[in-house]
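Structure first, then comments.
Selected chains only, in their assembly positions.
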Amino acid sequence: MKVQKMSEAPDRAARLSDTSRVETFSDGVFAIVITLLVLDLRPPAVPPGQLLAALLEQWPTYLAFVTSFLYVGVVWLNHHAAFDRIRRIDRGLHWANLGILFTTTLLPFPTAVISKAIRSDNPADARTAVGLYALIGVLLCASWLVFFRYLSRHPRLFEHDIEARFFERECIRGWAGVILYATAGVLGYALTPAVALAIFLAVPIFYAFTSHGLLYELPVIVHPVARRS
Amino acid sequence: MKVQKMSEAPDRAARLSDTSRVETFSDGVFAIVITLLVLDLRPPAVPPGQLLAALLEQWPTYLAFVTSFLYVGVVWLNHHAAFDRIRRIDRGLHWANLGILFTTTLLPFPTAVISKAIRSDNPADARTAVGLYALIGVLLCASWLVFFRYLSRHPRLFEHDIEARFFERECIRGWAGVILYATAGVLGYALTPAVALAIFLAVPIFYAFTSHGLLYELPVIVHPVARRS
Amino acid sequence: MKVQKMSEAPDRAARLSDTSRVETFSDGVFAIVITLLVLDLRPPAVPPGQLLAALLEQWPTYLAFVTSFLYVGVVWLNHHAAFDRIRRIDRGLHWANLGILFTTTLLPFPTAVISKAIRSDNPADARTAVGLYALIGVLLCASWLVFFRYLSRHPRLFEHDIEARFFERECIRGWAGVILYATAGVLGYALTPAVALAIFLAVPIFYAFTSHGLLYELPVIVHPVARRS
């Protein structure tokens, strides 16, 4: 009994720490980013008696808050769904994951810039802000693209019952995001920022609906042996 | 021995990651919200020698801090108690959970607005602030309502030994909160903000006392086989 | 094989979630408090060329940062050591734990007040700041006292091989802290703030050295059967 435990314990500890530390760290980053967004919602500094008007005037900040919360929520769900299929992680995947965290962490910055530019009501600034947001959006989608490409080429990293084609299909969603954000940036800069804003709002909704879902929602019939032993 | 482990390991890993990632992420958000509240407690910017008076004058901020801490504490306990009864999570429940996180994350905003409005001592602003707080309160309770309704209709998501009626009963508490906050908002706006403040303070205390408690506090006698194998 | 797993899985999940969620949430709060302290370390706003002098002048901020980091570090170690001995948690202990989190979360506030008051160099303000810090210190130690008293009276909550007297002994350390901080507050207010500051610095060091240590440092000889099966 004792000998058996001796040899088993390190192995299980390694497996758990393996998957869980990357997820704990990533969850921490996502939780902070999603919560930091609220720091931009401040009581407006106005003379007494004008609080209501000032609160209503802040609507671009509220919209930016909702969009970004939605976005980080989708990113977290995606991350969760991806790691459900990942068995082990090597150094390359660690860096690809840090790339996703990096671009997600950036998100509050263009969000604040855009909500401030809309309120300042200057066309040149609105264009700049829209361009910045589109740039970060392209980076964000590109970081997922790199992540999924790396996975699709390293089948030893994912669960036995997942096909490499799963991750290839995810790459298409990554490319779609890159192209959508680039288009939004170009149209928003050349035509009018409103077009870009509409696309910015549409992308997380598109991602939310095309998300492949979490592993335990997959039909159990496909690989009953491997999944449910 | 080895074969057995092969087939078991992915399954257990999936189960653990399953429950734990949503909880880790939610815990992270709750921990940050509860801690961010302290950022509003700042050393007051006053001329030398007037620190004591300025600190005492900040009492609405302290009260707001205590109320919000209590509130997030209750939300966390509720969340903990609910997830103790949840076995698996599907996409719908993920979004319902994100709804709870969204409304909880909002909390520091009306808290800061109300504590600032009370200090500014302007009746119109106090009404606005009270209305905003009531609105967020309604949203918060409504998000729990959605969460528990979803659960009560998807029995495959919760532990075998929990009745669907448990979650139905929780819905009543959700409705109570929605009605209490709406009443507080209307009374605070129409009559005097003080009434609303009293209700705002009473609601988390009400929730703390009516909380159904954590799973391991339930009498073991009811389902001894399922719970303690 | 399958039947056995069916009945085992929920039980283990409950146990893990049980201990781990309280610890994850508390760890989150401690991690944020210990990190938020750095937000007070800002590049000083001075005219060009005076950065070095301004950085050196900020020494009370650095000292406050180090003291508070040390303090939260000790609180975390204490919390870790306590929960190593706790098997299950009921509602009372949840609230006692939230009490500890509440007082720990408060810490950055008196820290910022005291470091600002020392720099402003006004005797009345320094006394106020010292009094505030002592007050929060008393609350912090009192919250541990409540926590350990609750534990010592509910033996069913802790591991079989821990004596209730362990937690009784911890109460003495709690009382020591309450008395030390109260004394520091009185002396600092009546005599000179410097005395209080010395005690404030001494208390976390006292706690660090009298800490009973973590469970796995206890001599294995005492309860070899229960601990190492």
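Miscellaneous remarks
For reference, chains read A, B and C in written order, and residue numbers begin at 1 within each chain.
Here is the rule we use: a residue touches a chain if its C-beta (ideal position, glycine included) is under 8 Å from a C-beta of that chain, and two chains touch if they have at least 3 such contacts.
Since the structure is predicted, the reported quantities are computational estimates derived from the model, not experimental observations.
Each protein chain is a copy of one sequence, and the assembly as a whole in this entry counts 4 such copies (shown in place: 3).
Rule of thumb we're sticking to: only the chains that are shown with their structure count from here on.
If you lay the C-alpha trace of chain B over that of chain C, the rotation comes to 90 degrees, to the nearest 5.
Centre-to-centre separation of chain B and chain C, using mean CA positions: 24 Å. Chain A and chain C, compared by their mean Cα positions, are separated by 34 Å.
In chain B, the residues that touch at least two other chains are 16, 20, 24, 28, 31-32, 36, 39. The residues of chain B lying in touch with chain C in their complex are 15-16, 19-20, 23-24, 27-28, 30-32, 34-39, 41-43, 48-52, 55, 69, 73, 76-77, 80, 83-84, 87, 159-160, 211, 213-217, 225-229. Remark: chain C residues 7-11, 13-14, 16-18, 20-22, 24-25, 28-29, 31-33, 36, 39, 88-91, 94-95, 98, 101-102, 105-106, 108-109, 112-113, 116-117, 120-122, 124-125, 128-129, 132 touch chain B in the complex.
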